[in-house]
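For this view, one protein chain was removed and the others were kept in their places.
By written order: A, B and C. Residues from 1 in each chain.
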Amino acid sequence: MTTNSKINVGVFGASGYTGFETISLLRRHPSTNLVFATSESTAGGSLSDIYPVPWDIPLIAAADAPLSKVDVVFCCLPHGASMPAVIAARAAGVRVIDLSADFRLTQADIYQKWYGVAHESPALLDSAVYGLPELFRAQIAETDLLANPGCYPTSVLLALAPLLQAGLLDTTAPIIADSKSGVSGAGRKPSLKTHFVEANENLSPYNIGRSHRHVAEMAQVIDALGGDSERLIFSPHLVPINRGMLSTIYVTLAEDTAAAAIHGLYTEMYGREPLLHILPLGQLATMAHTQHTNRCAISVTSVSPRQLILCSSIDNLGKGAAGQAVQNFNVMFGLAETDGIQ
Amino acid sequence: MTTNSKINVGVFGASGYTGFETISLLRRHPSTNLVFATSESTAGGSLSDIYPVPWDIPLIAAADAPLSKVDVVFCCLPHGASMPAVIAARAAGVRVIDLSADFRLTQADIYQKWYGVAHESPALLDSAVYGLPELFRAQIAETDLLANPGCYPTSVLLALAPLLQAGLLDTTAPIIADSKSGVSGAGRKPSLKTHFVEANENLSPYNIGRSHRHVAEMAQVIDALGGDSERLIFSPHLVPINRGMLSTIYVTLAEDTAAAAIHGLYTEMYGREPLLHILPLGQLATMAHTQHTNRCAISVTSVSPRQLILCSSIDNLGKGAAGQAVQNFNVMFGLAETDGIQ
Amino acid sequence: MTTNSKINVGVFGASGYTGFETISLLRRHPSTNLVFATSESTAGGSLSDIYPVPWDIPLIAAADAPLSKVDVVFCCLPHGASMPAVIAARAAGVRVIDLSADFRLTQADIYQKWYGVAHESPALLDSAVYGLPELFRAQIAETDLLANPGCYPTSVLLALAPLLQAGLLDTTAPIIADSKSGVSGAGRKPSLKTHFVEANENLSPYNIGRSHRHVAEMAQVIDALGGDSERLIFSPHLVPINRGMLSTIYVTLAEDTAAAAIHGLYTEMYGREPLLHILPLGQLATMAHTQHTNRCAISVTSVSPRQLILCSSIDNLGKGAAGQAVQNFNVMFGLAETDGIQ
Partner (left out) sequence: MTTNSKINVGVFGASGYTGFETISLLRRHPSTNLVFATSESTAGGSLSDIYPVPWDIPLIAAADAPLSKVDVVFCCLPHGASMPAVIAARAAGVRVIDLSADFRLTQADIYQKWYGVAHESPALLDSAVYGLPELFRAQIAETDLLANPGCYPTSVLLALAPLLQAGLLDTTAPIIADSKSGVSGAGRKPSLKTHFVEANENLSPYNIGRSHRHVAEMAQVIDALGGDSERLIFSPHLVPINRGMLSTIYVTLAEDTAAAAIHGLYTEMYGREPLLHILPLGQLATMAHTQHTNRCAISVTSVSPRQLILCSSIDNLGKGAAGQAVQNFNVMFGLAETDGIQ
C-alpha cells in the first residue's frame, strides 16, 4: 500500500463511527497512504465485514500496528482506551491526532474527576494542543499531539469565541447552550437508549445543567478566551437523526449592541475560514446546513440590545469528529486545509 | 345519530390534524353524540376519504351545520377562519370550544398586531376563558366560550405556573423556553418546510426570540400570574417527529432554593391532577412520556441554588390541542375530567 | 387488586414490547383485573422504572407469580422461555394465552427443527389452538391454551385465507409474500441491527426465501386451508418505523377471475368482522391504515385475470401481537370481541 511522496497514516479504532468516517475521508485524501487500520473485534477481517462498503481494508489488532511505517496515527478509540495507543505512538516518534477525550483537558486531576480514571501520562498532556483550527491554528501546525475536540464543544465554542475574544459578554449572566445531537454521536455500541424503537419518534434531554463531561472541555476554552466558565449551562438532547448537531445558545451582552455590529464581528473573524459558514442576518442555522459536510454554520439573532441567540450547526461526525481531525491533519502537515474534506 | 342523555356535539374543521384527532377522541367518549363534522374541501364526502380509517363519518360544509341540534361545537379551523364560526355558534346559543388562536388573547389590538387582521368580535373576547384546566378550572366550568390554548403555551405555562404563582422567580432575569415540536404542529397543509425530505434528518429553529405568535399568548398568562413577560425568550424548533413537544425552560430564582423544595412545590400543586405527571427528582421528561396521551410530564432539575431547568413534555395533538379540548369539554359539562382521554 | 365479577389476569414477561402493550390494553379493558405482572430483570420494581408511564404496576419474578389467584395468564416471554411458564399455568388449571411461538406448531419435531430445542410438552401442543379468530373462532372459544399467531403470519394468512378456502389459487404457482416490518417486531433487546443509526434511513431484507421461522407457521395454516405450502416464498424486510407491518402478496389464480368477484369474496368473508377492514377496489392498504389499532386492512389489486396482488396491513404490536391476544381473550371468555381494543 506504500506510495512515494504521500504521508503514511494509521488508524486505531476503525470499527466505530468516527474511525469509519476517518477512513472514508482518508481514502479520498490526495496526500495520504493508509498503512494500517485496527479493530480488536474484527482483527483479521476486513472493514467490509462490519460496514456495507465494497472496499476491502484489512483490520489488524492494535498490538500488531506497524508504528515504524507511519508518519501519523488517528486514534479513534474510546476515552481511556486511547491513552496507551497515544503513548505508544508518541514513544515511537509518530505524530498523533487523538479523537478521544484523553488529551483534551490540560490538567490530569480534572481528567480524573470527569472520566473516573487516573491519567496515564500527565507529561504528554502538557504537549497536547486542542484542535480547533479557527482558534488555535498556529499551535496546531507545530504540535505532535493533537487533541481533537468533542462534538458539542466544537459547536458551542466556535459560536462563542468571537464574543469571548472581543470581551462583549456580560460575565455575570448565564451562558446557556441548548444542544441537540443525532444518535451517531453516542457511538455504535447498542444500548437501550439508542435502540431504534426507543430513540425514534422521541426527543430526550440527558445530563443537563453542568453534568455532561463536555462541560469540562468547554469550560477550559471559555476561561482561556476570557470568559467565566462558571456561568455555563449546557443541556444536550438526543434527537432521532443519524448525523447532525445544533446548539442554540443564549447569551447576554455587557452593553447594548446592534445586531449588525455583532454580525460584523463574526464575518470579520470567520469570513475567510473555508469551513465556517456565517449566515446572513435574518437566516437561522439548521442541521441541514452542515449535514454530510465538514463545515460549521453559525447564525446570529438579536432578541434585544443585550440578548443574543446563536445557532451553531455541525455534522457531529464531520466538523464534530473525523472532518475536523482531517482538517487538523492538514494544518499539521502544511497541506491545503480543506484537502479531502471539501 | 341523536341519542338521548348524550351531549350533542359538532366539529368545525374535521380535515386538519386537530379536527381529526378531536373526532377520534369524541368517538370513544362515553357521553357525546357527534351530530356533524364539517370540511369545506371534502364536503359531501366522508372522513374515510381523507384519513385511512374505516369509519364513515359524513362531512358537510360549515354553512350547512345544524347548529340548532348541538349543545356544543369544537372549532378546529385555522385562526381567522374560526371567528365567524364561533360568532355564529354563540349567536345560536351553542357553547364553543375554539382550538384556534382567535379567542385566546384578551385584547383585540394585540390580536390584530400578531395575527394581522382586525378581530371581528371584541365583545366575545371578553367572555372567553383561556382553557388551561389546571390553572383556571373554575372559570372554565362556567364559560360558554372556551379558548383552547396553543401547544407551545401549554407546555411552557404549565411548567412555569408553580414558580410564578409562588413568586419565586427573579423577575429581572430572562425566562428562556427552548421548545422542540413534532411536525404535526404545523398542520396538514403541505409546504416545502414540512416536505418529508426537507424535515426528515433535519432540525430547524424558526421564529426564535420574541417573534413567534405564541409569545403573545404566553406573555398574557405570565403577566396574569405575576411574572414579567418582557423577560420571556422563546425559541421553537421543528424536529423530525410526527407528534410530540418538549420545552426545555431555563429560569433564575430570586433566592437560593433547594431542589427538593422546588420539587415539593410542583407535587403539591399538581400531584392530584389526573393529566399531569411530575417526575421524581433525577429523572427528565422526554417526548416519550406523553406521546399518544393527553398528559403533560414535567421534570425539575436544579443546576445551582438559583438556576433551574424545567423540561415539559406534551403531545402537541393531545394535551397540546384535541386532548385538552376534550378535557375542557369535560370540565364545562361537569363530567369526569378524564372521560374519553385516559 | 382483586375485584368481584372481573376476570383475574396475570402477565408473564411485562418488560418486552408485547408485554407492555398487553398491559396497556388490559388497563383499559372493562372486564379484567390485573393480578400480577412479571419481569425477571426488574423484579421488585415497577413498570414505570422501565417505561415512561405514570402507572406504578409492581413487577415480580415469575417464580413468585400467584397462579392460584388468576383465571388466565398472558405469556409474553421469548420462545423457549415461555414453555415452562405455560406448563406451570396449565398445571395450575389456569387458561393460557401464549404470545410466543412455543405452542403454534402442532408437531414437536417441526418445532425442534426451527427453534433448535426439544419441545417440553408435546402433549400440550395437541390441545393448543392457533389464535386467528377470523378463521378459528369456534375452537378458540373452547380452548384453555391459545397460541397467539406471529405478526408476519397474521398479515399473510388473513390475506390468503379467502382464496385458499375458496380453492381459487393455482397450486403450482409461487405464493410470494414480500413483507415489511417496523423495528418493534424485533423486540426490545438492543442489537447492532436495531441500533438507531443502523436501522434509520435504511431498509434491509433478512432471512428471505424460506429461511425465516415464520415460514413454518404459515405453512401449517396454508396446508390446513387447502393450499400447497411448498410454494410459499416469504421475504421479510426491516423498515425504519416503530410499529407497523405491510405484506405485499403476489398470487396466481387457477382460472381467469374478475377483480370484482375476488373483492366480493373478501367482503363476504370479512365484511362483518369488527377488526378487518377490506378496502374498496382501487385503494391500497398502507401501514397508516392500522397503526396504533388492532385491525387488519386488506386491499385486492388485479394485475391480470390470473394475477393478484394483496396488500395486508397490521400493527405488529396490535393485531400482530397484543391486540390479537386480547381479541382471543375476549373470544375465550365470551366477551364482546372488541372490548378493550376498539
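As a convention for this text, a residue touches a chain if its C-beta (ideal position, glycine included) is under 8 Å from a C-beta of that chain, and two chains touch if they have at least 3 such contacts.
Since this is a predicted model, take the numbers as computed values, not measurements.
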| item | value |
| --- | --- |
| Listed residues B:26, B:60, B:163 or B:199, member touching the removed chain | B:199 |
| Hidden partner chain, residues of chain A it touches | 28, 52-54, 201, 277, 286, 288-289, 292, 295, 297, 342 |
| Missing-partner contacts on chain C, residue numbers | 174, 176, 178, 180, 198, 201-206, 208-210, 233, 235, 237, 239-244, 246, 248, 250, 252, 284-288, 291, 301-304, 307, 309, 311 |
| For chain B, residues in touch with the removed chain | 17, 183-184, 188, 190-192, 194-197, 199-201, 240-242 |
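Following the convention adopted for this analysis, only the chains that are shown with their structure count from here on.
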| item | value |
| --- | --- |
| Geometric centre distance via CA averages, chain B-chain A, whole Å | 40 |
| Separation of mean Cα positions, chain C and chain A [Å, integer] | 46 |
| Shared interface positions of chain A, touching two or more other chains | 201, 240-242 |
